[in-house]
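For this depiction, one protein chain was excluded, whereas all remaining protein chains were kept in their positions.
Letters A, B and C name the chains as they come in the text, with residue numbers starting at 1 for each one.
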């Protein structure tokens, strides 16, 4: 039986629906030691900013029940070093690349998108409008991210869309009351897809020292712990937006991935579970194929949003 | 060394800061088989409605990584049966009682509070304005709970306050962008305390059957999985409101409880972890006392909000 | 009264493909336990899995208990990896036992698949307290899924085997086998297995006018009546509730009480 795993995410053709969460896979090189990363439907790279960023002070991560908190603070090599040092590896492998970008202003997002396209640094853009780790946790209330304001989401999306012909995905935060609002705003702004979800705000305190565990106090919660929340949000958005969704949040295996697909995601990303199991994403691809065979589904596209209510 | 564990939660004197999450301890009787429930600072009872409720159809719960989803749908015996069949046990044991109430309208909340006071059914009222399981998940967007609207929180709080002289705590949902807003609204409405957090919306899909796992599709996520989120929200609210907080969300042991206290909670509730370890709340009390001895703290009140930033 | 105790595993064996029997040393629980009750097992240390797993008491000894279980998911898979000498945290006994009533003289136990688990203890109890030997219907999908059959023969029970595919015993459903045994006055039926099987068994008993006690399953969190997660719809109100808790009001119910239409 031949199974079609190929999906089209708003113009980005992926040979299978599996990518990785930005920031959980570096720029692909490390995990290529464990499996051929060109197997992936796409490699999503760590958020790129125009200038290199050193990120937050350590400690930057802590394990939590079935998950982890991170406050990396978008440490990254910056666009130039990415194009020079990291991109050649991915291109030489023949990887499809989703270029995740983070800007300090709308203009920076535009510039990043423009340059990634011009220098063939990515095959699609994922705009991270939702990183919880770059605001001052001590004062921020409700942490004012772009993705928390539907108006700004729309405005930013439109601006990025004018800067590039590449498919543009908007990455949303779960730290909102109704995630359908920013999703609809992204769609209205012309986005080609929605990536969801980024991490949930969280924190931990060491009772013995009475100090916050993370130097940044607050971090983003990821991992299987948040999966039920992510699946629910994907299901909500899939009911109201027509553009495709890249679903993520705690995916460890093909069964988890199937939950997102059945809820309405066209593609899925394996995030921090790779830290524990570096070839997890590869196993998900294999597991999805096996699922299709077991259920006699010849085209995985038939399963998107196919939850039976 | 003699340790004072007594706290005053907006007028409710608790001999120690430990209560239980509404709906995770029944009406006290079952877990009295495992430890003397009169040890608790207070017993918080399952949400009471005016009429008995049968709740949602099964399946109503499913385990998730480090947590669980429930969609019980507020099944409860109703106020009359509570006063007749459940209350005598708690009173005879000498328990301090937090009467959690759920109404279909503001008037019902008022009626419930009034009758609980009149019939000495509780020593404080906890108004559940945040149950995620009583709305139609298929259509609800952002699930319109009272606790999601600061205006309604204020209005409901004021109304309940006019109906009773008992301390009134408002139980908030984490499914908002900025939980400080409803917390401030409750304070403005005259609340004597904030209970937080209720469960986070979530869902699960069985990939083999392609059906939602819960008959209600959507349920509330609780357990250690959500603890980092809850601690962060308590810390946020403690910075902005003056009334005391009863913190909860994934507390399993005294270390977890200490995180909430250090973040600013005056009291804590052990929730669904009791399902696994019925005497967990009792162990938390013991552990808090040991913590105070180890750290040479004679009064636990000194630890409230004592995180060192 | 239920106990919570770390119990040494005194034996743990695969008894059929994918089916294991675990024997634990648990004198207190054993002293209180009755056929039809269950325990909540903590499968591993730490928070994974988060909840305990309910398992019927298969047999009750002077100083311990046995469980007979089928590996169906993560929890039971991890359980099956535990070895003799390790300890397992067990809460129990929980729930209502099978009623044993001297006024009946024919006892038919109807088991579907792993629904056999609580019946060895019940057969023991019937023999011991009434001096009678029950008949047992054991139904399963295929021969491989039939477990316990030899144990009952050793107890002197007449055993009727049925498989969906005819690979062993009769090719029949459990309820059809029951019908053929013509339950009549003086007969009492006990059933445990998948919901459709128990529903059909209930119908046969209704038609024959004989009482039927069914041991139900439901997803459980607390196992002790607190969370209301295991509720099933009843035909009558129990303690002013129309939803009954499998863990506390059951797992054994007079089948008349269950609202079978919802299954």
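To be clear about the criterion, contacts are C-beta pairs under 8 Å (C-beta built on N, C-alpha and C of every residue); 3 or more make two chains touch, one makes a residue touch a chain.
Worth saying up front: this structure is predicted, and the values here are computed from it rather than measured.
Of the chains displayed, those contacted by the omitted chain across the entire assembly are A, B, C.
Summary of contacts with the chain left out: across A:10, A:41 or A:67, the touching residue is A:67.
Touching the chain that is not shown, out of A:121, A:224 or A:247: A:224 (per the contact rule at the top).
Annotation: of A:91, A:104 or A:276, A:276 touches the absent chain (contact as defined above). Per the touch definition above, the residue from B:10, B:26, B:52 or B:65 contacting the chain not shown is B:65.
Which of C:4, C:33 or C:47 touches the hidden chain is settled by the complete complex: it is C:47.
Counting over the whole complex, chain B has residues 65-66 touching the chain that is not drawn. Although one chain is not displayed, its contacts with chain A can still be listed: residues 23-26, 30-31, 33-34, 46, 52, 54-55, 57-68, 70, 72, 75, 77-78, 81, 85, 223-224, 252, 272, 274-279. On the side of chain C, the interface with the absent chain consists of residues 44-49, 74, 78, 81, using the contact rule stated above.
Quick note on the criterion: only the chains that are shown with their structure count from here on.
Judged by touch alone, the chains other than chain A, held in their current positions, stay linked as one piece. In terms of the distance between Cα centroids, chain C is separated most widely from A.
Nearest to the overall CA centre, using the mean of each chain's CA atoms, is chain B.
Averaging C-alpha coordinates per chain places the centre of chain A 46 Å away from that of chain C.
In chain A, the residues touching two or more other chains are 65-66. Among all residues of chain C, those that touch two or more other chains are 47-48.
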